[in-house]
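Every protein chain but one is kept in place in this view of the complex.
Labels for the chains are A and B, by order of writing; each one numbers its residues from 1.
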Amino acid sequence: MTATLTKPPSDIPTEPENPRRGRTKGAFLHWVATHALGLALGLMFATPVVFVFLTAVMPDDQAFTSDLWPREWHWENFVEVFDQAPLFRYLVNSLTYSLLATGGMLLSSIPAAYALAKLRWRGRNLAFLLVIGAMMLPPQVVAVPLYDTWSSLGLTGTLWPLIVPYFLFDAFSIFLLRQFMLTIPQSYVDAARVDGCSEFQAMVRIVVPMAKPGIAATALFCFLFTWNDYFGPLLYTGEVKDQWTLSLALATFKGMHIVQWNSSMAVTFLTMVPAVVLFVFAQKSFVKGITFTGVKG
Amino acid sequence: MRKHTRAALLCVTAALTLTACAAGKGGGSTSEAAAAPGQDDKLTLTVWSNFSDREYGEVTKALKTFNQKFPNIEIKHEGSQDDDKITAGIRSGNTPDVALSFTTDNIGQFCSSGAFQPLKAYIDRDKVDMDQINPAVREYTEYKGNRCAMPMLTDVYAMYYNEDMLAAAGITAPPKTMDELYDAAVKATKRAPNGDIEVAGYLPTMGFYANRPTILAPYFDAAWETADGKSALATSPGWTEMMTFQKKLVDFYGHDALERFRAGLGQEYSADHAFHQGKIAIMVDGEYRTAFLKAQAPQVRFRTAPFPTLKADQYGTAFTTGTIMGIPKGAKNPGAAWELIKHLSFDTDTIVGLANAIKNVPSTKAALESPKLEVDEAFKTFVDLARSDKLKGNPVTPIGDAHIKAVTDFSVSYQSGQVPDLAAGLKGVDQNIDDQIAKSGK
Partner (left out) sequence: MTTTLGARPAPGRGRARARHRLTVLAFTAPAVLGFVLFFGYPLVATVVFSFTRYDLINPPELTGLANYEFMFKDPLLVKAITNTLWFVVVLTLARTAFALGVASVIARLKSGVGLIRTLCYLPSLAPPVAATLVFFMVLRPNGGPVDSFLGWFGVDSPLWFSDPAWAKPGITAIMLWISGDLMIIILAAILDVPQEQYEAAELDGAGPVRRWWHVTLPTISPVLLFGVVNSVILALQLFTQAVVAGSAGSGAADATGSTKYLGFPDNSTLTFPVYLYAQGFRYFDMGYAAAMATLLFVISFGVTILLVQRMRKNSSAEEGGPGA
C-alpha cells in the first residue's frame, strides 16, 4: 500500500472566525496578498492537468511541439484511443479488481473493526498494533513468498492474488473503520445489548448505520487505491496482457500502442476521470476519511 | 493465553513455510522428446515474441506457413512480449508453447535454469543436421553444450551512414578504422551558433539505440571472458580502447550538450529515429534497419558498410545475434512446439520469405545462398558479413543480461566524467560480474 496513511481529508474544515474583518489598509493588503498566493497555488496544482488536456485534443503533428494551445480541437482523440488499444478490456479488469476488492474489504473489515472498537478482549491492543504494523509494511517485503505461493496455485497471471486478500484482511480499512467506530458512543451498543441484541445484531443494526459516512470513506479509499495500484498488477499480470488494468496499461502506452503524445495524454486524462467524479460526489466522505487517518490517529 | 496464541501462530506459519517449500517444485524438464502431433490432433500453439507493428504482421504470416504441414494446429501469436515477460511467464506458469526472444542476452540463464527445455533429445530423434547453421549462430543458441534454443533468422551489425551528410562534410569513403570514424564524426557534426548540437556525426553514448557493449565489443576486439572463465574487462585491452574512444567523442561534443541533444531524439523503433530524421550521420545497427528506413524514411539516402574496427586488419568483423526460439518449461504442447521451431529454423522457403519481409539475415547456409533471397545493395553488406567467418556472437553467462547492464552502467558513468581511474573502474566491474556469476551458482 503505497499511500498507506495519507489516503484520506476532515470534514472540509470550516473557515475560522474572522475577528479582524474590515480593519485597516494593512489588513486589506494582507487579504490581497494571501488570496493572490492562494489563487497562485490553486493554479499551480491545476495547470499540469490543463496542459495534459490541451495536448490530448491537439492534432497529431502538433502534440510534440512547443505549442501550448491546440491549433484545432480534436475531441475525437478521446474516442480513437479506444481503437488503438483494448481500453475497454483494461477498464473491465480495473473495475473487476476495484469493485471485488472493495466488496470483499467491506465484508471482512467491518466485523474486524467492530471487534477492535466495540468488543473487549484480551490481546485487543496487540491485535490493533499488528494491524498498524501490516498497514505500514511496504508491499515488496512480503512479495516474494506470496508470489511463490500464488504461482504454485497457478493463479499468477490473473487478478485473483490481488483480490482475494481483501476478502480476509485489509489493514488500512480495518484501521480506518475502527477509528470511525470509536466515535460512536458505547452507550448505543450497550443499550442494544440490554435489549437482547446479539453482537452481530448490534453491529448490523446500530453501528453500521451510524458509521455509514466512515464506511463510505473507507470504501472510496479502497476503490481508489486498487484503481491506482501499479505494483500489484505489474507483479501478477505483467506478462498477461488481457488481464492488465488501466494503470498498468497506461505505463506501457507511450511506447506500445501509441507513439503520439496526444493519444497518450488522452488516456492519461481518462484514467484520472474516475477519481474526480468520485470526489465530486463524495467530497465530504473523502475529507472526513483523510483527517481520521491523521489527526484522530 | 497470549503465549498460546503466539505459539499457535508460529506453528501455523512454520507449517505453511514447510509445505510451500516442499510443494512439488522442481520436477525439472524431461530430457525425453515429446511426440510430434498427429495429423488429426486439434490444438492451439501459443507463440510469444517481441515483434510489433509491421514486423509482427510479417512474423505472423511466417508462422502461418506451418499450417501447410499441420493444418490442424492453430497458431496464436502474441507480440510485444520482451525477455522480462517471457521469464516471468515461465516462472508463473503462464507459458507459451514457443517463446521467441529478441536478444540472445538471456540465453545462458534460459538454458542453465531450465526455463527453456533442452532440445538435444529432439535433435537426436529427428537427426537434425546442425551444421546447416553458421557456427557463431550455433554458439549463441546454446550454453555449455546444452542446446535449449534454435535460431530464427539472425542479425548482423554494420555501419549505416547518410551519404548526403558525409558528402557535404567532404568525406568520400566510409571510415574503416576507429580513428577515421572519429574524424568523420567530427566533420559531419553541425552546431547551432549557441553551441547546441543540430546534427551529430556519430553518437557515442552507451546504451543509446544499438550502442550496446555486446554489439560494439567485436569491433574493438574486446573479449568478455578470460581463458579461465573470469570477466575480462580489465585484461582485454579492447574495453579500455572502447571507453576511451567513446569518451573522446563525448568530450568533443561536450557532455551536457550531448545529453540535451540525445533527450530530444525519437525512439529506436519509431519513425522519429534520429537517423531517419537526419540528425545523426553514422551509426551502428542491424540489417533490419534497412527495412525500417525503406518503410519510414524513404527520403534518406543511406549506405551500409562493415563497421570500422580498432585495428585495420580486423575490418570485416561483425557482431551477430538474432531471434532465438525455445520451448519453455511447462509448455502445454512441446511436441508440436518442436515441429514449429524446426519449421522456422530449417524450412528454406519460410526462412527466405521471412528474411525478405523483415530484412533479417537467414540463419542456414541453404537459405543464405537461395536465389529467392532479395539482396539489394544496402542489404548485401550484411549477407556478405554473414557468409564470412568473422562473425562474433554474444557472451553467454548464467546471469541473464546483468553483465551487460553492469558494463553499460559503468560506461555511462565514465562518459559523464565520474570515473577518475578507468583501469580500476573496469576491475571493479569485473569483480562485480564475477561475484554475480558466483552467486548464481551455475
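Keep in mind that, in the parts below, a residue touches a chain if its C-beta (ideal position, glycine included) is under 8 Å from a C-beta of that chain, and two chains touch if they have at least 3 such contacts.
Bear in mind that the values here come from a model prediction, so they are computed numbers and not experimental data.
Novice: Which one touches the absent chain: A:Gly133, A:Gly154 or A:Pro209?
Specialist: Per the contact definition at the top, the residue touching the missing chain is A:Gly133.
Novice: Taking the entire complex into account, which one of B:Glu180, B:Glu241 or B:Glu268 touches the absent chain?
Specialist: In the full complex, the listed residue that touches the missing chain is B:Glu268.
Novice: Which subunit B residues would touch the chain omitted from the figure, given the whole complex?
Specialist: 9, 12-14, 16-17, 20-21, 25-26, 28, 50, 52, 80, 82, 84, 87-88, 90-91, 113-115, 259-260, 262-270, 329, 399-402, 405, 409, 412-413, 416, 428, 431-432, 435, 439-441
Novice: Contacts of subunit A with the missing chain: which residues?
Specialist: Residues 2-19, 30-31, 34-35, 37-39, 41-43, 45-49, 51-52, 55, 64-68, 107-109, 111-112, 114-115, 117-121, 124-125, 127, 129-130, 132-134, 136-149, 151, 165, 167-170, 174, 182-183, 185-187, 189-190, 193, 198-200, 203, 224, 227-228, 230-231, 234-235, 238, 246-248, 250-252, 254-256, 261, 264-265, 268, 271-272, 275-276, 278-279, 283, 286-287, 290-291, 293-295, 297 of subunit A touch the chain absent from view.
The definition used in the following text is that only the chains that are shown with their structure count from here on.
Novice: So what's the Cα centroid distance for subunit A and subunit B, whole Å?
Specialist: For subunit A versus subunit B, the centre distance works out to 41 Å.
Novice: Can you list the residues on subunit B that touch subunit A in the complex?
Specialist: So the residues of subunit B in touch with subunit A come to 1-2, 5, 20, 23-25, 52, 78, 80-81, 84-86, 88-89, 91-94, 267, 270-272.
Novice: Provide the residue numbers of subunit A that touch subunit B in the complex, in ascending order.
Specialist: 122-123, 126, 145, 147-152, 154, 156-157, 236, 238-241, 255-256, 259
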